[in-house]
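Complex shown without one protein chain; remaining protein chains in place.
A, B and C label the chains in the order they appear, each numbered from 1.
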Amino acid sequence: MTSTGMIEIETRVRMAETDLMQVAHHANYFRWFEMARVEYLRARGLVLKDLIDQGILFPIKEVHCDYRESARYDDVLIIRAKLVVFSKVKIAFTYEILRKIDGVLLAVGETTNVFTDLSGKVTRLPNHIVQQLGA
Amino acid sequence: MTSTGMIEIETRVRMAETDLMQVAHHANYFRWFEMARVEYLRARGLVLKDLIDQGILFPIKEVHCDYRESARYDDVLIIRAKLVVFSKVKIAFTYEILRKIDGVLLAVGETTNVFTDLSGKVTRLPNHIVQQLGA
Amino acid sequence: MTSTGMIEIETRVRMAETDLMQVAHHANYFRWFEMARVEYLRARGLVLKDLIDQGILFPIKEVHCDYRESARYDDVLIIRAKLVVFSKVKIAFTYEILRKIDGVLLAVGETTNVFTDLSGKVTRLPNHIVQQLGA
Partner (left out) sequence: MTSTGMIEIETRVRMAETDLMQVAHHANYFRWFEMARVEYLRARGLVLKDLIDQGILFPIKEVHCDYRESARYDDVLIIRAKLVVFSKVKIAFTYEILRKIDGVLLAVGETTNVFTDLSGKVTRLPNHIVQQLGA
């Protein structure tokens, strides 16, 4: 897969995702990034549940987010995930979150996952999965 | 164990637990109930992680909560859990949540868990665990 | 509005909504109920954000949920909300959550919200909003 592989999903900010400062709590952006990442992989035939069933976990190694404007209750968000690194030992994405109504960029972020076995030891992704993701 | 078995814990309302209505989001009360339930069992020598390691899960079957006053950001809460039903197939607690600073009752609730095996099939607790909980 | 007023929405169980017992954590069902309730009201022209801007809050007074089968990671859920009580001082819904792939009923629940002013004092909904909801 080239580095231009991208997906775009939408979600609406839930009441339970806001806080008393009237905006979406910042931790939720990582849940939204994850939703996009999951759909990116699903679109390439990789269902994370199946990976877990094969004894492969993919814990987060590193995350970063730069918040530009606040997401607010009931906003419809566009979440874009782009694959930027993919190897047998890790996978990294960059993200953009936009407010759908006016296209304003709310946040940009990055995440890196590594692959481990069920005990948490770093492992290498089997070849057939690497090929599935086209890397 | 008699029905007077009770535990009391404290927690402080986190920013991420509030919503834009300036109060703690109602779903969080069930997380707080759970914290008290976990400590109740720990105080009797039952660590839920160990139960899981033995292949026993304890999914929630039923919950109820009556909200009297709102818990707010930064409030210190007192959470009381009382065991009301305990058998080989289920365990039920009632709860009270009070605001520590003035003792006002914020909510009362109930939860029932059942015991299942890892596949989700209802199972019976082993005798040694039943005895541990003194029922 | 008659008591048959109903809405149906869909959502997918997120990784962050699961717990180590491999199922969706029970507190999340109330977030899903809320999503359906919000869409029910939106479909009748009532956007909760506008209500807040008019100084009307709608805290939860009581909730109940009976869990039949576990919602699991990546399951697509159908959430049905039905208005069962609507007056100037409160609004109550019942809910069903089904697993989309096979239609199995996972949970049934109920919630009651009351209307308050910004200080938390119970208030009566203005007539124009009552009429909007057709009660």
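FYI, a contact is a pair of C-beta atoms (placed from the backbone, for glycine too) under 8 Å apart; a residue touches a chain by one contact, two chains touch by 3 or more.
Values in this document were obtained by computation on a predicted structure and should not be read as measured data.
Contact between chain A and the absent chain runs through residues 20-21, 23, 26-28, 30-31, 34, 52, 57-67, 69-70, 120.
Even with one chain removed from view, chain B keeps its contact list with that chain: residues 12, 14-16, 31, 34-35, 38, 47-49, 73-74.
Although one chain is not shown, part of chain C still touches it, namely residues 15-16, 18-23, 25, 27, 73.
Quick note on the criterion: only the chains that are shown with their structure count from here on.
Overlaying chain B on chain C by C-alpha atoms takes a rotation of 180 degrees, rounded in steps of 5. Of all residue numbers used where chain A meets chain B, over half belong to both copies. The two sides are thus made of the same residues. Chain A and chain B, compared by their mean Cα positions, are separated by 32 Å. In chain A, 15-16, 73 are the positions where the chain touches two or more neighbouring chains simultaneously.
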